[in-house]
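All protein chains of the complex are present and in place, except for one that has been dropped.
Showing chain A:
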Amino acid sequence: MGAGHAHPLYRAGDSVVHRLPAHVKIVVAFVFVLAVVATPREAFAVFGLQFLLLVGVWTVARIPPGWLAARALIEAPFVVLAVLLPFFATGPRVEWMGMSLAVDGLLAGWNILVKGTLGVLVSVTLAATTPLRDLVSGLSRLRVPSMVCVIATLMLRYLEVIAAEARRMRLARVSRGHDPRFVWQLGATVRSVGALFLRSYERGERVHLAMLSRGYTGTMPAFTTASASTATWSVALVPAVAAALLALSGYWVW
């Protein structure tokens, strides 16, 4: 399912990971991220092992690491913050290559960097193996309030429509000699953002009318999504439980 509704983070495939029901994958990813976050920051080896677990998942899902790395770049702004921390934090300091670094800052930076990276990699893995529409139906299966799911569904659909509308409006401005590089022409851009908002609002009204006309009464009809057997759950939860056990071991062993 979901062919033709690909998003840039999705990588079509037919692996065990791809075939898992979306709600199972959401739970597994959530538990995995919780485990990473709960790991003490000094337990360096645990993070390495958790990373290896992820590598295992990628191998099963046949996702090349380079493909993932490119999409994990979204993390970059946070990395900058993590790198700055050792320089600006207070407390005891160490000398390293002629630089004076705060120990606390180093650990805090490392904490952000490693947990952020693992978290992003888990999310990208989930997105890479699950089409958007399955993610939404997975959320609704996990009892996320139906209004939130309706909003997510409509957003997925109309983001593209509104973006196309914005492109057309920009083209129409540019065709009439508008060049927003000049500050005094910014006004037109701002006004067209306002116009876009009004148009989107009116479209919302029309969509609602069309939904009412087909019997919408405030709740989306429940479309059947595949349920997961106990066996599926127990296999799928292996990486998440392993990550959680590793996190726990971090408190005693390291």
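Keep in mind that, in the parts below, contacts are C-beta pairs under 8 Å (C-beta built on N, C-alpha and C of every residue); 3 or more make two chains touch, one makes a residue touch a chain; residues count from 1.
Rule of thumb we're sticking to: contacts and distances are computed from a predicted model.
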item	value
Name under which UniProt lists the unshown chain, selected from "Energy-coupling factor ABC transporter ATP-binding protein", "Multiple-sugar transport system permease YteP", "long-chain-fatty-acyl-CoA reductase" or "Imidazole glycerol phosphate synthase subunit HisF"	"Energy-coupling factor ABC transporter ATP-binding protein"
Identified contact with the non-displayed chain, of A:Arg71, A:Lys115 or A:Arg133	A:Arg133
Sole residue of A:Ala210, A:Val238 or A:Val253 that reaches the chain not shown, by the stated touch rule	A:Ala210
Option touching the unshown chain, where A:Leu154, A:Val235 or A:Leu248 are the choices	A:Leu154
Touching residues on chain A - with respect to the absent chain	1-5, 132-133, 136, 153-154, 156-158, 160-161, 203, 206-207, 209-217, 221-224
